[in-house]
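Missing here: one protein chain of the complex. Every other protein chain is in place.
Chain nomenclature is as follows: A and B, assigned in order of appearance, with residue numbering initiated at 1 for each chain independently.
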Amino acid sequence: MLTRLTDKPKKTLSKSERTIRKEKTVSFVVLFIVTILWMLPLIYMVGTSFKSDYDLQTNPSGLFPSAGQWTLAHYKSFLSADSDAKIFYWLGNSLWSTLLHVGLTVLLDLLTAYVLVFLNFKGKEKFVKLLYLWMAVPGVIGTAPMFAIFAAIRNGLEISSDAGSYAYIFFWIVMPGVSGIFNMLLMRNFFLSIPRDIVDSARSDGASNFKIFTKIIVPLARSTIMLIVLFTFTGSWNSLNWPQLIFSGEAQKWWTVTIGLTKFTDSQAAAAATGVAMATSVFAMLPIIIVFLFTQSKMIDGLASTGIKA
Amino acid sequence: MKKIKWIALLCVTILCLTFVFAGCIDPNAGNDDDDDKVITEKWWEDTGELSFNSEGKVKYSNITIKLATVVSGEDKDTFKSIIDDFNREYKGRIAIDSEDIGQANFESTVAQRISTKNKAPDLIMSHQKGHKYFVENKIIQPFSKDLMEQSKISIDMNDYSAGLSRYSSLGYKDELFSIPCDAQSMVVFYNKTLLEEIGKELPTNHQELLDVCQAFVERKGTSPIAWPAANQNNHWYNYVFTTAIMQNGGKLYDESTKKADWTSEPNKTAMTKAIQSIRDLVASEGVVKYAPFNDKTSDDSSQLEFVDNKALFYVYFPWRIESLESLYKTRNNVQDVTDIIGTTSVANWFAMDSSSADAGKIFVDSHFFAMSKLVTDVSKKAAIMEFIKWFTQRTDVCKKWASTGHITACKLVGDTDEYKNDAYCQRYLNNFYPDIDNLVSMGLTSHYNTVLSHIKTLGYETLSNTAADIESKLASIQKSFNDEIAMNK
Partner (left out) sequence: MNNLELMQREMRKSKRRKNAVGYALLAPYVLIFLFFSVIPCLMGFVFSFMQYNPIDSSKNMFVGFYNYAHLFDFTNSVSLKFWKSFATMFLFDIVMVPTLIIIPLTLAYLINLHPPGYKFYRAVIYLPSVISVSVMGIVFSKLFAGDELGFFNALFGTNIKWLSGKPFENDILRWVVIFIASVWWQTGTNFVILSGALRNVPKSLYEACEMDGGSRLQGILHVTLPNIKSSVGICLFNTLIGYLGLYGQPYVLHAVENSIDQEIVSPMMFIQYYLKNASFVNMTGYICAAAIVFGLIVMVFGTIERKVMGERKRTDKYSAAYKQSKQDVEWGLSLKGPAQDIQSVGGANNVNSIN
């Protein structure tokens, strides 16, 4: 009798179990194929960077160099001292400017969202409305005039030193976009969802705004901060349009990685140096991957310690 | 409330109407493009006074001149060494601080720097094509005739190549804005042994060129002409295609309106002939073409064709000579190439009418010197003129500069035996540029970018598809050309 009772549910389970298993197999097969295809370009890139020049000409369809044709020559060519190793400058420029951009964005968003949510002052709501409206305006409208402003202020300041010029140009790389509305509103929405009683009780305990901000709000906001960090990091690292405009005519050592690598697609001569192009690309990818590996572990710790539930 | 609304509506309507009326006026009417303008308001200054030494020459004390030069390729080192020579000779008096800026961004970079007064150079040495653009945007100032008299440093345009010096006024009557220095274009290296093998002589006109090519194809089965792929970096369009147009009497743009006039005679026939002459080479009958068009994707592979004795002619820039000769020596295991590699020019190659006066024209780009508008001290101005005179009129300097393939634009030097008999000139330059009066350059248009990009489109459209109708292409590309110029005044 008992077995009979347990028989029935067993049957229904196994039916959906079978469907699930079928689906899992289908999904496994599809995803496996997709993953192989996805990895292809990257494998090609890495493999080609080790191919000797001779192999590049004679074995173009191989993902990996043929036997005996492995070489580090391409890496050496741009890493060695006499090629003035521009890649390091590019990576350096990209890294510090992106990190600064991200840091400023997060700080500004935290501060401004806090002010908009937890402080009261006249015109607060109107300002938020204005921001929502302005979000619809695409940034492309401002590119040409911003370029004109950039040049005009440079004229006014009459910067003569190299360091000054560098600082000025990177000011214009880092700052635009720090006040991105989307990110700030994201933060604001998160703050709006924090239960007011936490803040109110802290206030009634006599905590200053600053204390509330640092001790309560910021730790809670970890996940949104992560989100904004991730949104802005790749946006800034990858930006092509605006840096291209303001770097034209400047020393190559000042470029960012994304602009520097366009040399390989722009000029046919550089593009013909396949091995070097691939090696440089692989090398340029490494820091991003490393940065993400590092921040990932910190994020898991951070999230676990604040106890934010799913 | 209603009254306010009506007033507001009225204001808005008036505003809109002003916008519409403003929009109907052509802002460029009255912007005449003639080349005989007179300067009404100076945009530069003169400060200070000249001091003279006991010999009556101008005394300079530690003047530094920032020079921005477009020379940044294989000829860079020779240029640097020439600058070092000058600095040594004028030690304590004038020092040249030279910076090279690549050709791609030169005009925009220098214009920006001078107009924002940020790292602005004092002296510019760049391709002639950009100089009209400089003067139109008030980036450069003229060399004052008064100052020349005062300082006794005179530079007379009659001493320079006629073809180039006529651009020196940049369209301003009696003013001297730019001083020509040298010229360079694509030149021809040929294989003497192979030429003998097919029993031919160097072609002196287009038909002979075709005959030589045909003989080579029949004998060797490979393309006789190796030149860089047209899509490489625009050099082919900027030098070879333009030369073909010049040799057939064509005009890139009408000199008075600056617009392209390719569809009215006689220019239409000229342009058509030019395209036809190139088609004779890239679309010749038979499986093996006389010359490739877009087939090769690398600059170096065309060089390889010549060096591996598969091509008879190699068309490239003269500063390739050294690497070409050493590459030939290595690959063919020979010690001396003087009897193997010969030199000639593209003159008469494309002219369909070999008796025309234009047949020998070569389109070059020429380095010109110009002075930034920001220089005010007259001693500095005199120093600049002294340097220019030294660079362009000293025979030993010109000989050194010639060793990288730049022929002098100054007749005072070019006509001397010393220059003509210089080993390098004898072997190369005299053959590369048989007549410096026949050198033509972009001329007096500030829209050099539009000219070059449309010439490229014209060349590409008519040569990659050799059955394309030339007349309609001329018309459509000309329209695009003129529209762009109209927008950009």
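By definition in this document, a residue touches a chain if its C-beta (ideal position, glycine included) is under 8 Å from a C-beta of that chain, and two chains touch if they have at least 3 such contacts.
Keep in mind that this is a model prediction, so the values were computed, not measured.
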List the chain A residues touching the unshown chain? 16, 19-20, 23-28, 30-32, 34-35, 38-39, 41-42, 44-45, 48, 56-57, 60-61, 108, 111-112, 114-116, 119-122, 124, 127, 132, 134-149, 151-152, 175-186, 189-190, 192-193, 209, 223-224, 226-227, 229-242, 244-245, 248, 257-262, 264-265, 268, 271, 274, 277-278, 281, 284-285, 288-289, 292-293, 295-296, 299-300, 303, 308, 310
Go through chain B and note every residue touching the omitted chain. 18-25, 27, 107-109, 111-112, 115, 133, 136-139, 231, 234, 294, 297, 446-450, 453, 456-457, 460, 464, 479-480, 483-484, 487-489
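As a convention for this text, only the chains that are shown with their structure count from here on.
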Residue ranges of chain B in contact with chain A within the complex: 101, 105, 108-109, 112-113, 115-119, 229, 231-233, 297-300
What part of chain A is in contact with chain B in the complex they form? 151-152, 154-155, 158-160, 165, 248-249, 267-269, 272
